Structures are given as structure tokens and as C-alpha cells.
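The block underneath contains the structure these notes are about, expressed in C-alpha cells.
Of the protein chains in this complex, all but one are displayed in their positions.
A, B, C, D, E, F and G are the chain letters, set down in written order, and residue numbers restart from 1 in every chain.
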Amino acid sequence: MNTQRICCAGFGGQGTLSMGKILAYAGMLEGHEVSWCPSYGPEMRGGTANCHVIVSDEPIGSPVVTSDANCVIAMNQPSLDKFVDILGKDGVLIVNSDLAALKEDKEDIRVLNIPANAMSTQEFGGAKLANIILLGAVIQSINTVTVESIDDAFTHVFEGGKAKFIPDNKKAFKMGYEFAQNYK
Amino acid sequence: MNTQRICCAGFGGQGTLSMGKILAYAGMLEGHEVSWCPSYGPEMRGGTANCHVIVSDEPIGSPVVTSDANCVIAMNQPSLDKFVDILGKDGVLIVNSDLAALKEDKEDIRVLNIPANAMSTQEFGGAKLANIILLGAVIQSINTVTVESIDDAFTHVFEGGKAKFIPDNKKAFKMGYEFAQNYK
Amino acid sequence: MAVIFQKTKALTDVKLHYCPGCAHGIVHRLVAEALEELDEVKNAIVAVPVGCSVFANKYFNFDAIQCAHGRAPATATGIKRVHPDKMVLTYQGDGDLASIGTAEIIHAAARGEKITTIFINNGIYGMTGGQMAPTTLPGMKATTAKNGRDPKINGNPIRVCEMLSALDGPVYIERVSVSTPAQVTQAKRAIKKALEIQRKGLGFTFVEVVSSCPTNWGLTPVKAMEFVREKMIPYYPLGVYKDITAEEGK
Amino acid sequence: MAVIFQKTKALTDVKLHYCPGCAHGIVHRLVAEALEELDEVKNAIVAVPVGCSVFANKYFNFDAIQCAHGRAPATATGIKRVHPDKMVLTYQGDGDLASIGTAEIIHAAARGEKITTIFINNGIYGMTGGQMAPTTLPGMKATTAKNGRDPKINGNPIRVCEMLSALDGPVYIERVSVSTPAQVTQAKRAIKKALEIQRKGLGFTFVEVVSSCPTNWGLTPVKAMEFVREKMIPYYPLGVYKDITAEEGK
Amino acid sequence: MAKVLMKGNEAVGKAAIEAGCRFFFGYPITPQSEVPEYLSSELPKVGGVFVQAESEVAAINMVYGAAGAGARVLTSSSSPGIALKQEGIGYISNAGLPAVIINMMRGGPGLGTIQPGQADYNMAVKGGSNGDYHNIVLAPASVQEAVDMVMEAFDLADYYGTPVIVLADGLIGQMMEPVEFNYVCKKELAPKTWALTGKGDGEKHMVENLVIEPDECEAWNKKHFETYAKIEANEQAWEEFLMDDAEYAFVSYGTSSRIVRSAIGYLREAGYKVGMIRPKTLWPFPTKAFEKLDKKIKKYMDVEMSMGQMVQDVAYACNDKNKIEFYGRTGGVVPAVDEIVEFGKKVMGGDK
Amino acid sequence: MAKVLMKGNEAVGKAAIEAGCRFFFGYPITPQSEVPEYLSSELPKVGGVFVQAESEVAAINMVYGAAGAGARVLTSSSSPGIALKQEGIGYISNAGLPAVIINMMRGGPGLGTIQPGQADYNMAVKGGSNGDYHNIVLAPASVQEAVDMVMEAFDLADYYGTPVIVLADGLIGQMMEPVEFNYVCKKELAPKTWALTGKGDGEKHMVENLVIEPDECEAWNKKHFETYAKIEANEQAWEEFLMDDAEYAFVSYGTSSRIVRSAIGYLREAGYKVGMIRPKTLWPFPTKAFEKLDKKIKKYMDVEMSMGQMVQDVAYACNDKNKIEFYGRTGGVVPAVDEIVEFGKKVMGGDK
Amino acid sequence: MAKGRVTINEMLCKGCELCVSVCPKHVLQLSTTKINALGYNPAEVVNDDCIACTSCAKMCPDCAITVEKLD
Partner (left out) sequence: MAKGRVTINEMLCKGCELCVSVCPKHVLQLSTTKINALGYNPAEVVNDDCIACTSCAKMCPDCAITVEKLD
């Protein structure tokens, strides 16, 4: 596997950080080197939140992705505007199309528009699993970790009392994965 | 004038610091370079007190006299023991012989034993001017400042309400000066 | 038709960065209004703390300095000594004032420094994410007291007005709250009175505002105000703790 | 024939460096005697301050640490947390405790730290040569208040027992003095009681000793003790300010 | 133990517990607040004690007490909080007590910003307190290394009787990486017979800080400097990255070294013979790494998240300031890989 | 004005008043307590204000306020007290405010001793606070120079908008020498339109310290570094003593330079071609003095009352650490002239 | 009883509901449809029973409310 550089970005509360965390966890479970690097600010102020995940088979240099990203997940417009340019050649832009849209076409990248908020709301009665839906699309679109590893990651991240969240998460993940599979 | 290095030492309360201060003041009034450098400790604890005075016509290097002293005034035994060795060739040791005595003869130095405590007590009803008596002897014995400059210094140091102390100080000074003049 | 309530000019147009329903916004307004009504906006200098209100300097439409954490009373002292004729305030949170800044507030008070301190007691460290404050109530949860504050383990809360009242320097100490419109009115009255006393040069004045931090309390703003009324105020009783102008009146 | 008074073994043979008639010596002895009588010398660890008593570690015949100026309560907290079964004391002057160390004493008290603080209030900075302390009386001269402390200029003195009594953490607070043999007896009783409470693990205990500094007061030791009785004690009234053991008894 | 994915701040907390530390005294500050938060719940579980101190000043003086009492003790903070601890650090150093201090640096000076920085190098390495002293300063570049270094820090502190500073930054504190806890102490540690424990039936113990006689105070200082000389001889640590054939060397530590590592990847691809010396100990500074290379290296390219605080140490190590080119970002800015690549190319020119 | 014989501590107090300083905030500590004592009675006489702060921390934050309010303001302390002021110094530096800080150094570390020392060089010159910043550091070697430098310090502070540290020691504070007060400001000082004075009818004033956006924070830092570059270009100051024909040069500052001066007297008598470079500014360090000499000097003999804290700066200035020999006493010990003579002879050998 | 009018500056409103909770006449409610640029559902006026008591405005932390008295 080549080094995979992924950036998840959105509003605070949209679950961008935990989406990245599951990905990183899955990478670790597969034995790769991983890093998960969040933005942080004066806490409790809302605003944007993003994290950078790197999965690699070599020791990871910069944990911050400022260029050559393989995948950017933009959960809202400001995030899309801010991060689209860090995509490298053949990078994949995954857009929560309910809240964002790429304004100008860009060469050399692939764009997946996914109405994740709507999909989540329809299926789960709220937008809270939009992040996992998008994660499904990520895993389908780039060469990082296997679906099984993500499943494993769920069981690690949702421990104890949180185990009850696993089925919905798996479902959301699958929705996203399949949406990407059938994309266009 | 050659550089004069003088060390005044005794118990706290014996007036060693002010003796040195008057000397330094006189030196300044004559236009020399002077420095006055006291020992200091955790305050208010009694113990020993000493100061180093340098009078020179060149900018003064070390204000601390650790060797080549021209004159050491020892107002008690511990001070004598501690400082006698810093005297240079032909240096003068001025001893408050009521409280100290040189135990072993030393070459190349001149010793003046002055019963300053007794002289002060006899004349002023207490030992408090022993320091000025010894200062008189210093001025007589080494080539630093003139008697007139010391008189001037008195008027500067004892300002305002303290002017009343001047006559006794002058008297004590003279006693010491004359004692040294007639020494041996 | 007359406008009977609108945003005071003593606040700038910069949007407040506080969380929805945070009482900081209310108190900012009251301080600003009080100064405006006293026509002292032009003479006011506020020392803002480190805490959620660290950017208060951007919101208050008068001179301001961002102080080191806890040291606003010292910094305000420096300012007041240089400009004894200006209105000098500190605006401080409970971590700032009652923890790291304990010595500074006590000594500014004891010196009788002619400044006014507005003390926002929200029982938590807001800015850094909900750690225990000296004023966190017993049983109240914090990120450094996850099972709720246990005085046996985490020590006892400090009642600042009561403590400062043991000193001779302060001339006016009142504890107010802003959990109801009536309390807001009383809070403003207290702040205004403190500033008037400062203007007269009588001494140190102190207004504690029992406040809320919905975010770190994990409550909606409305529930948070209920918590203020039901839990905070019983522990931190409102009222005047010291008032030499009243004593003089006697 | 029986020896009914002699130097306690809980003091070393090192000569005290204090000025003639300095009350530090008396209080040292009382602390040592109290520990000896409680058979706790072997378990005692004292945190000594920066101030004239900075060398108390040499005089006390038990474990000791020289603390940073004002921070003895924090350092003692560190020690007590490591050795909860030992007797941990701080011994502090008024500059140390009531000025630079204000935050540390208040928070150790509020935490209910199970230590005993002996607070020597001599109304002056002894070691550094007579500067004003937070407890310097109005009118009393100091090298930084040469015309005598004027509360308008130099701020108001702080009454520490009263201030600490506003907190929930302390379980025993008493102010004593050592200006007469009877007071000395009472002072020892208070110190012993504080230590006993600590041994029982009940909480923070505090004994203020209204004390003397003949040197920096410019008085003979005997006159200084008179000053303690005539000026200091009226301003700093002796007595028990807090005692939960008494309250429990009720 | 299997690897776990942990946030740096929590990982260093766990590392301390694994290293036998049972006492933490600290005060919240971004970006390290998860250290006290984590330890506030984890320490009690293992019989340890967490105290949220009233301030950083109180915290470091609690550390002084606990260290004097013979415990393994930790405090942690970030830049301005560490500035407040300086007096206390001096006391601990003077008393020759072991303690571990973590600084998750942010941009400065003053309140500065809360984003990652490396501008506390001077404060940590040169000494931000009064007097002659040194602290061992360890500079991790990953969460795993932070874990290992925290654990080692306790051993170094105990072995040499000196505070050890783990100098990381907000990025390392906030990021997650897989970690395992399997550091093993290689030093033989003497029992702490000097510790304040109550004298019991033995001699009393004293922790002193005022040495009023200058001669004695000097002797005390010199004793410490003998220890420092040993540390300088034995504890210099660094990583050499692609240095075998290197004609140019980056010098960088901690987070910035990770950016450099990525940049070197690109530069090597472009044919540049470039490597990196990455100091893992900042004090003692790994001069040995430079002595070894001596004339071989044409330029040292110092990259920091500061205005160049390490430059003098590099110059002293290679004894030629003209060999050093510096690139730095500060105020919370983490440099991008591209910038470093560009800087490298500019320095190395066509020189491949 | 006629010369007067004054204690250093009182003389610097008077110098501040002569320089127009009307505000002093400080806390007693030996060996500088005469500074606050003197100013407590003298400032009120000229309409000024003296406040004995509750601590050094409070004092420096009062200074921050008064400086922000546009006043000339002074604080003074000694080593451990200055360590406590580090956070505050960082704040003042960050805000770009003028202030003067006197450190009458004593031996360290920690509580140390109360006798004179020079071991706070790093804390003052390298920066004992967090972040990237510099303070101007002036090092007087006599009471007169202390007076002149304190007066100049206020001008430099106002001119560049930065704290200025006057780094003297207990000996200079405690000794008496004749002084006169006739320093004249050579700089044109802009009015402090930025100061907190109440906004009146104008724009409001702000003194800020938190710059949450890294880019802005970096820009803020870089602006300061532009100022620092100007200071480095314009303000390096040093004395050359018998350097014209010198083949060896002592490097020493402050009190230790006076011992060296005496020692040079003896060494010259003995035929050694030796002089001294005496830095008067420690930051900016007078590298120009060394650049000028370059190859001429066989050895630099660095003499300090520390374990060698200035050595790296000398090495950086002359760019050859092997040219430096160091002799130091510490912990409050003032070296004797004889020791320095002996050290000089050992270094210079028969090389006259 | 006085008659009044409340105006909400929707750009400033953070939807905290404090105004809603204190209005004695239930004049205000959070919008269930609108979302402002800050991402919040702003308060809106749902009836014209306002008595110009200014309670809502006193509680608003964001100075989003203007009250007029109609006379």
C-alpha cells in the first residue's frame, strides 16, 4: 500500500474527528503505521473541526496533510473550499452534497457527491451518521483498509455500553460503500 | 597617589562600615576614584561586618580587596585573623588592641596596636567612637586622604540633625591620629 | 413608538464567540450599559482575564488589556495607579480569580485598590474544557472530577464574597446572578453601584455574578439557568456582603 | 530533685541564629515539645519557609525541607500526599504566608489538606530587613513605609485567621501569642491540639502565633513583648476561630 | 501488550503510570489538558494521587515536596504555564531531586496562541530559572517516542537526581498514534535513603535550598556539574536519518523533524544527498553526532517551529556558524512539507 | 550635579527617578531590597507611586499594566524573584511594551545564596520565558554605569517597545561609588498614542496577548524580530580595554570584569599582551567586537561568576569554540584577582 | 398594560432559547425552519402579545433583541 493521506473536515459536531479515528484504528489493526491529527482550537466554541489521517507502511513523517492528499472528505462548504486544494493527483474528493458543492471543476481529481445528511436522516432519523456513510465511500474509493478492518475498528471504538451503536454504524458504512460502488 | 586598598573589619555594630564610608567620602571629595564595598549577610543577625575601600587615581578594578592591601583595620580578633594575610608588602595593620592581638609576628608589615575601645570609653563614655579613633590612625599611617578631607566628609555624612555628632567625631579622629603619630 | 431596549454602544459590533446561552454575554452587556449610563465609557479601561472572556477586549467598546491568567487585579492596579482618574475594571472567571489569581485578588482588595472587579462564577473552567474550578459545587461533574466533586478528594469550594468580606480594604461586595430578568436588573444595579463607588474613589468594589456554562455543564442554556437557581445560588447566596456607603448612611 | 524544664530532644544542638529575644526561638521549642509529647518526632516532616526561620531545618530534630518563598503549603501537600501517615507541618512567617504565599495557604486550607500550619505573625519582614508585611499594623514603621503604615497608602493589614475561617476546609484555627508565660502555655496547647487533629486525619489545622521581631521593630525584646500585648493582640485578637472538634462535641 | 491508538496527552499519562509514577500535580492548560484529565481518573485506580493545583506555581512546589518525599512524580503544562514553574524548577534542580516535567509547547511568547510551537527551547535547554543548572531535556517526535521518553525520564531523573523535561508540543499532545508500553529500565537505581519519610529511629533527612556560605554553595554547584558532565558523556541521543551518504543534513527535532522527514523523501526522489540529524536529547545536546561528521557535511539545515533557538547549539556542535542555514515558522504555524522541500532546494542549489 | 557617594541599589533608584520613572512595583529580596526601600520614600516626593506588591508575580503584572497605561515603570528583584517574573516578562515582550527590570543577581540556583553571582545570564539573555522573544540586556560594571544604564534603559525600552533588563549583581547593588546623574537621551521618542488612557473621544486602545490565529501570531512575532534586528544592528555596546596590541583577550562583564581589569594590570606588568572585551550589552551580544578582531586574538579568556553561561555567545561571536578558555566561580563567590592572574598565565603560558 | 414590539436580529441569534423561556406572554419561539449563517435556529416572534417588559432582551446574551414600546 502506498501512503494514504486523508483529510476529514466539517463543522464541530458532524463527527469528522471520529470518522478519522475509526479509519486510523482500522489501519492500526491491519498492522500499518497510522497517525490521526486533529485541528484544535479554544474549546467549546463550535466552528470547524478537521483531522488528518495517514495510513502507511513506512514510518510517518508529517502527520499534517498539506499537499498530496489521497482523499478529502468535505462535510460542509467551508471545509470543501479550504481543503480541496491539498488533493494530489488522482485524489478523491468526497462531498456531503447536502451541505457543500464543488464550485469549479478541478482537473486530476475524482469527485463523489453523496447526499449523506439526507441518507442518514432518512435511515436513522437524523444526520448523525452522515460521517460514517461518507467513510464507507472513502473505503470504497481509495486503497486504504478493508471493510473487515473497519468492522473490527467499530468493535474497538464502541466498547462496553457503546456497543449498541455498532449495528447502525455498520449499516451506515455499508450504505456509503454501496453508494460509492454504484456511483455514476 | 598610588592605589590604596583598605579593609575595615569588626563585629556588626562596631562601626566598621561607617568608618570606611567616611574614608571613601573623603577620597571622593579630593577627586579620587573611590569604591566602598561591604560584606552583607542575612540581615539582622549580628556577626561580623567588614568593608573594603579603595582610593585611587585610576578607574578601580576589583572593589574587593583580597591581596595587596595597604591597610587592614581589625576591630576584633576574628577580623584580624581573617584579614591579616591580605596585607601587601609594607602594609599597615591597625589593631583595636582591646579586643584583638596579632598572634604571630609577620614580616613586611607594620602593626599599630591601639586601645581604641578604652580610649573611646574614657573620652566618650562608651566604645562607639573606637572606629573613628582607628580611622585617625589610618589617615596618619598611610597615604590616602588629608585630614581636611576627612573633616569635610564628616560634614557631608553627618547632615542635618546628625551635625551634632561632628565635634566628637573630629575629636576621636584627632585622638587616633595623634596616637599613631606618637606610636612607639 | 420608542425603542426601549437595544444593544448598547459601549459594546462593539464584533460577534461574541461565546456558546449559545452563555451568561458571559449578558454580563458583558450589563457592564457596558452601566458604563454608558454613567457616561464613563470614554474613561473606562478593563483588564480581561484568561478564560472564555479572553477576547472581551474585542467586545467592549473601550480600552482593554489582556492579562496573564489570574493577574488582572495586579495589572489593573498598575493601570489605576497611572491613571487614578479613570475607571478601571477587571473582568474575571472563577479559575482566573479564585484559583491561580487568589493572591492577586486578595491583595488588591486588602490594599483597597480603587478598581471594580466583576467576577463570573460559573463553577467550571470554560475555556479549557470543563475542568474543576474552585467554585465547582460538591457533586458537580468536571473533566478533572469525573464522578462529581467530592470535597474529601477534590477539596471544598471557595465562597469568594465571604472570604473577601473578612478584609478591611473592600468597600462594596455584592453577589448577584443573571438567571432571571429580575436578577439581571439587580446585577446591573450592583455593577453600576460598584462603578459609582469607584468614581468617588472610596475603595475596592467587587461584584460576583453567579453564572452559567451550559456547554461544560452539559445542559441546555435554559436548564443551565435552572441549575443556577436551584443549585448554585443556594450554595452561593445572593446579596450584599459589604457596603460602606450603607454603613456610612447608618 | 527533679528537672522540670529542659531543652527538648526534638531540637538539635545547633545554636539558633535568631536575634536576642526573637520569638521564633520560643515557637520552635513549642513545636518541638508538642511533637515530642505526642511521640511524633520520628514521624514529623516540616516544610520551612523563606524568612528568618529558613534555617529551622537545622534546629528541628526531625525531617525538614526548605521551601520556596510562600510555597510551603504546596510543598507540604506534596509530602503529605506521598506519606499520608506522617505528621506534616509548615512553619511560615507573615511575608511568606500572607503575602507571596496567599494562594497556597488558602488553597491548602480549602482543600482540607491534612497538614498543620504554624504561622508566625511578627508584623514585619524580618530576614530582609524590616519591610512592611501584610500584617504590619497601621502606624507601625517599616523600611518600605518609613512614616508608618498608612492604610490609605500602604493598604490594610490582613487578619489571616479571620480570612481562613471563611473557608470550609480548615477544621481548627486558633490565634495565640507568646508574650507571657501563660500565653506560651496556651500556644503549646494549641499547637498540640492541631497536631492531634492532624494525627486523626480530620483536616487542615492552623495556629497563628502573634509574635515579635525586636530587631526590626527597633525595640528591646522586653519592650517588644509589651508591644505584642498592647498593640498587636488588640488588632489580632487571640482565640479559637474554628474548631470542628468542639462543634462535634455540641 | 497490543498496540493501542492513543492521544499523545493520554498516552504520556499512561506512560507515567506504567513507569510507576503515582503522583501528579498540575493545572489545566491547552493543549495539554488531557494529561491532568486522564490522570485524574486513572491515578486513583492504581492507588495514586491526582491533585489539581491552584496554579502552576503551586503545582511545581507540590512536585518539589513529593519528590523530596521520595516519590516518582509528574507535572505537565504548556508554555506560559511552564514559564510560571521556572522558580520551582530551579529549586528542584538545586536540591538535586528527581521529577518529570512535560511541556506540550504552544506558540508564544506570553499567552501567544494555543497551536503547536517549539519556541520554549531556550527556556528548557538553556535554563529559564536563575543560577547554574541543567535539566535533561528529551524531545519526542511521535506519540510512541513520547511514551518511551516519559518512562525513561523517570529513570534518568532518579538515576542522576535531576528534573527531566519532556519537551513535546501541542501536535504530539493532540494527535493519536498506535503505542505500546514496553520500555524497560536499563539503569540500576539506588534506594532513596535521603528521602523525607520521617526519621523513625534513624538520622533525620533534610532537603535544603539555601546555602548561605558562598564556598559551600559553589561546592554544591560543582557537585551538580560533575553529574552534568556524566550526563553529557553518557546520555546524548539522536537519530540519524539517511546520513550514510549525505552531503547535506537537516537538523530538526520533535514535530518539525517529522515534516523534514517527509521533505527528505521528496528531496531524495529529486536526487539530493540529504539526511537528517534528529536530536532526541536537547540537553545534553548531541554534539557527538556532529563531531563524527565533521567536514563531510556542506551545510546543516536547521528547521524549527521557532525563530531559531537551536541554531547556537548546532553552531557550537559543528563549530562553524557559517555552515548553518535556518528555516523556521513560529507562533503556532506548523510548516508544510513543501516549504521545507523548497528551503532545501534553495540551500542545496543544483548540488545533487 | 556634583558627584555623590551612593550605594548601587539606591543609585539605580535615583537614576530611575531622574529618567522620569514615577512608578515602581516590587517585592523585597536581598541583595536589592534598598531599591524598593529607597523608592518607597523618594517616589512620593516627586508625585510618583511605590507599591510593595504581594509577590514578584504580582509586581511584574503591575508593571505590565502601568506600561500598558503609558508610564515609565520599573521593577527590580534578585535571581529567584526574577525567575518568578518570567511569565510576566514574556507577556510584556509579546505586547511590545516598554519596561525596565533590574536584576541584582545572587548565586543560585533556587534559593541559592545571597552573595553576588552572574548565573542568570541564560535566564536574561536566552530568555527564561516561553516563546520567541528577546530583551535588551545591559550589564553595568560600576555604580555609575548602573546609573547610566538604568537611565538609558528607559529610553531604549520606549524607543524599541521592549522590556530592558539591567543585569547587575549583589556587589554592584551593595557597594558605594561616586555617581553623577547626567545621562542625556539621544533618541527621539514617539508619543505613546497606543497607551491605555481611556478612549476619550477617540479610538479605543487595546493591549493584546492572545493571537489565536497562528498566521497572525507568527506575523506578530516577525514584527518583533524586525525590531530585534534593528537593535542588533544599532545597540551592541562593549568596552575594549588595552586591546590595541593585545594577542589575548579576556571576555568578561559586570563585576567579574572588574576583577579581570585588576588582573590585567598585573599581567601587563608581567609583560603579557592581554586586554579585555567587556560586553556592555549582553543582548544584543557585541559580536561586532569579535568580528573586528578575528584572527588577531590567540585565545579568548572568558571569566564569569557562573559556570560559563556566556561561553556559547563568545563562541558564536568568534566562530571558534576552541579559542575559548573559561574560568568561573559560582554560588556567590567573587573571584580574587590572583586567581585570574594565575588563570591568565596558565592560558598564555610563556607567551608574552 | 403597555404594548410593545420585539425584533430579533437573526444574524446574531444563537438559538439559546433564554428569551423564549422568560417571556410572560409566550411571544417568542425558536424557528423550526430557519437556520442562520451561524448554523442556529433563531428565535422568532409568534404572536403580538408583547407587553414591552424587556425580559427577553435582558436575558439575551447576544444582544440580538430590540424592544420598542408602542404608545
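As a convention for this text, contacts are C-beta pairs under 8 Å (C-beta built on N, C-alpha and C of every residue); 3 or more make two chains touch, one makes a residue touch a chain.
These numbers come from a predicted model, not from an experiment.
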Residue touching the undisplayed chain, where the options are D:L35, D:M132 or D:M225: D:M225
Contact footprint on chain D, counting only the chain that is left out: 1-8, 11, 15-16, 18-26, 29, 178, 180-181, 184-185, 214, 220-222, 225
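Keep in mind that, in the parts below, only the chains that are shown with their structure count from here on.
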Centroid comparison with chain G (C-alpha atoms), farthest chain: B
Highest-count interface - the chain pair sharing the most C-beta contacts: E-F
Inter-centroid spacing, chain E versus chain C (mean Cα positions, whole Å): 38
Chain C-chain G separation of Cα centroids, rounded to whole Å: 26
Per-residue overlap in chain F, given as positions that touch at least 2 other chains: 30, 54-55, 57, 80, 87, 91, 110-111, 114-115, 209-210, 212, 334
Where chain B touches two or more other chains at once, by residue number: 41-43
